[in-house]
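Sharing a structure with you now.
With one protein chain withheld, the remaining protein chains of the complex are depicted in position.
Let's turn to chain A:
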Amino acid sequence: MTDLTSAAPLLEVEDLRVHFHTPRGAVEAVRGLSFTLGRERLGIVGESGSGKSQTGRAILGLTAGNGRITAKTLRFQGQDLLSLSPKQWRAVRGARMSMIMQDPKYSLNPVMTVGDQIVEAYRQHHRVSAAEARLRALAMLARVKIRDPERVFATYPHEVSGGMGQRIMIAMMLIPEPDLIIADEPTSALDVTVRLQVLAILDDLVRERGMALIFISHDLPLVSSFCDRILVMYKGRVVEDLKASELHAARHPYTQGLLGCLPKLDQRQETLPVLRRDPRWEHGTLEEVTR
């Protein structure tokens, strides 16, 4: 793996922009996003359409064909992602960084057993015998708290529940031991207890392997309880960047509004506050919108 001095960030993003060409004109999905990422859990939150997924996809080089990416800097472990050849991408994507999607149904191959898929994911990046890859895959299934790995190894994706499918996805993405995982709403389709159990597995892996995690979600309270730092996105821009533990002290009226409009279990109110959008949020700095 790339040798890292502890001071160098894992990922550097400066002025990232993603434009799409559509028959109706240009769509600016991401407008000048900047952040650096160390070995931490970074949450990206915002409403649907705010550009969270497109940010993740741009980092992984997965932007759709009608999209164009520009950035002053887009560097991962010191390597410029904007100038990678397809061959170089293959050595990065899946091996050193990978993505967990919301719905395992679209990411798992329906006609291949779970075990074979995990084995394949491993052997794409490691030259080992089939027998050793199998042992690795079983260990990884156990690692994501699957109780009977041997049995699950031989099942097909449609035979497992949503929570189990998501654990399998995580096993598949983690087995090559990437340094960065981008998880795009990985638990939004799951029931609340299963969701937390899946997050606990990710949490263990981040701690034990020193992996970095970008956790994309629309669930602000969940992100603040799980991540170290939060980027709040609004219409393609980061409008606030804060420590998760300081969410209650958020300054941007959009962040405050998103928190305020949630019904609270321990606090009964007749009417919920609604979000009053200010046109200044689209371009203004935090200082400008709080003035």
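Please note the rule applied: a contact is a pair of C-beta atoms (placed from the backbone, for glycine too) under 8 Å apart; a residue touches a chain by one contact, two chains touch by 3 or more; residues count from 1.
One rule holds for everything that comes next: contacts and distances are computed from a predicted model.
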Check: Which protein name, taken from UniProt, belongs to the chain you can't see among "Glutathione import ATP-binding protein GsiA", "Sigma-70 family RNA polymerase sigma factor", "Cytochrome c oxidase subunit 1" or "Cell division protein FtsX"?
Finding: "Glutathione import ATP-binding protein GsiA"
Check: Any idea which of A:K87, A:H248, A:R268 or A:R291 touches the chain not displayed?
Finding: A:R268
Next item on the list: From the listed residues A:V27, A:M112 or A:L196, report the one that touches the chain absent from this view.
Entry: A:L196
Next item on the list: Can you list, in ascending order, the chain A residues touching the missing chain?
Entry: 47-48, 162, 191-193, 196-197, 199-200, 203, 218, 220-222, 224-226, 257-258, 261-275
